[in-house]
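One protein chain is absent from this view; the other protein chains keep their places.
Up next, chain A:
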Amino acid sequence: MATATRAPDAIEAAALRSDRFRLEREADWKRLESIVQKMEKGRLRKVSDEDLLALPVLYRTVASSLSIARETSLDAATLAYLEGLVQRAWFVVYGPRASLGSWLRKFLGGGLSASVRGIWPDLLVAFAVMVAGTVVGWLLVESDVEWYYALVPGGLADARVPGASADTLRETIFGNQEQAGMGAFAAYLFSNNAQVSILAFALGFAFGVPSLLLLVQNLALLGAMLWLYSGAGLTLEFVGWLSVHGTTELFAILLAGGAGLHIGRSMAFPGERSILQAAAEAGRRSAQVMAGVILMLVIAAMLEGFARQLVDDTGGRLAIGGFMLLFWCAYFFAFGRGRGSEVAA
């Protein structure tokens, strides 16, 4: 189909057969270019329905023009133009499905759960490492109190030091309702925790070892504090205090560590795939998990900043923490099981 914009005599006047080929098809190329240009600028509304419908056809037409031109034309400028145009059209046709909203819906409606289930062996390992880390922290401090200062950073320790009286420790757990600046504190906690879990994920790149070390280090701190509070007979109170946000936060850290480990494991044992391909597949699945982790940390920070300060008895705290744990388990391991296989990235 010759859709010539130029007068037919212009096409006749062209001395070269390849220039005539080009002049005959130029209109299609220009039309595709203008559609692509509008879409690149994000002005999707300015593209008419006709143009949108024509896009795939035009893309193929221009792509075939390119392959013909490569075999018949030596006009470097035209070839460069066509290559550039087909490339841009390809990016538009195969670009990211831009709408963040639709991605989010798919993500929350099963994509996240499926990805979490997809890395279950790594989650088991990460969980075992976290338990081991807690035990190690406890045992270290029990054998030598000096370890406490090594494990717990000074700023965090505050009044929570070995030898502090039970009353002092109780004060750190209860009676903080009057504390001002809860919201700011929550926002700060989130920002901090998010960076830590991004780190746990990103370090998986080094075959997962640093991810595990980070888990051990963080959980050893927990073990040390657990030892401190249980020494004062406040085990249950401490667990309650921690569980309000801790079930969500520790779960998120578990997922982040597991995601990092997943990448490391896929790179160390790629199986039939090439190592790059294995890393890419694992990376995409883990990235979904990580987006979920960030979301969980937002929730954890809000629980920590508000709920923990407002609910001041151990029973209520345990109820909140227990409910959150149950909720996450159900969401990740039971939700959307049936369609799990199709949404798994």
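The definition used in the following text is that a residue touches a chain if its C-beta (ideal position, glycine included) is under 8 Å from a C-beta of that chain, and two chains touch if they have at least 3 such contacts; residues count from 1.
Operating definition for what follows: contacts and distances are computed from a predicted model.
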For the chain omitted from this view, which of "Sarcosine oxidase subunit alpha", "Cytochrome c-type biogenesis protein CcmE", "Branched-chain amino acid transport system ATP-binding protein" or "Putative RDD family membrane protein YckC" is its UniProt protein name? "Putative RDD family membrane protein YckC"
Hidden-chain contact residue, picked from the options A:L58, A:L215, A:I263 or A:M324: A:I263
If the hidden chain were put back, which of A:L203, A:L250 or A:V311 would touch it? A:L203
Chain not shown: contacting residue from A:K46, A:R60 or A:R105: A:R60
Cross-chain touch to the chain not pictured, restricted to A:K46, A:R70 or A:R337, is A:R70
Which residue numbers on chain A touch the omitted chain? 10, 13-19, 22-23, 26, 29-30, 33, 39-42, 60, 63-64, 66-67, 70-81, 83-88, 90-92, 94-98, 100, 103, 107, 180-181, 183-184, 186-188, 190-191, 194-195, 198-199, 201-203, 205, 263, 276-277, 279-288, 290-291, 345
